[in-house]
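A protein chain is absent from this complex, but the other protein chains hold their places.
Moving on to subunit A:
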């Protein structure tokens, strides 16, 4: 199984945890907090889109 196919079992509000992405990025020369904040905002949007279809 490729790494990206591993079961993540993300928490509520999360699709791909930042920690998983960070590990894939490896070296982080810039300000991690800026990237993390925006990653999590979009991740939350995706989460709401996914659950929208189940909450009908």
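Everything below uses one rule, namely that a contact is a pair of C-beta atoms (placed from the backbone, for glycine too) under 8 Å apart; a residue touches a chain by one contact, two chains touch by 3 or more; residues count from 1.
The definition used in the following text is that contacts and distances are computed from a predicted model.
Novice: Name the absent chain by its UniProt protein name; which of "NADH dehydrogenase subunit L", "Cytochrome P450", "Uroporphyrinogen decarboxylase (URO-D)" or "ABC transporter ATP-binding protein" is it?
Specialist: Per the UniProt record, the undisplayed chain of the complex is "Uroporphyrinogen decarboxylase (URO-D)".
Novice: Which subunit A residues would touch the chain omitted from the figure, given the whole complex?
Specialist: Residue positions of subunit A that touch the missing chain: 7-15, 44-56.
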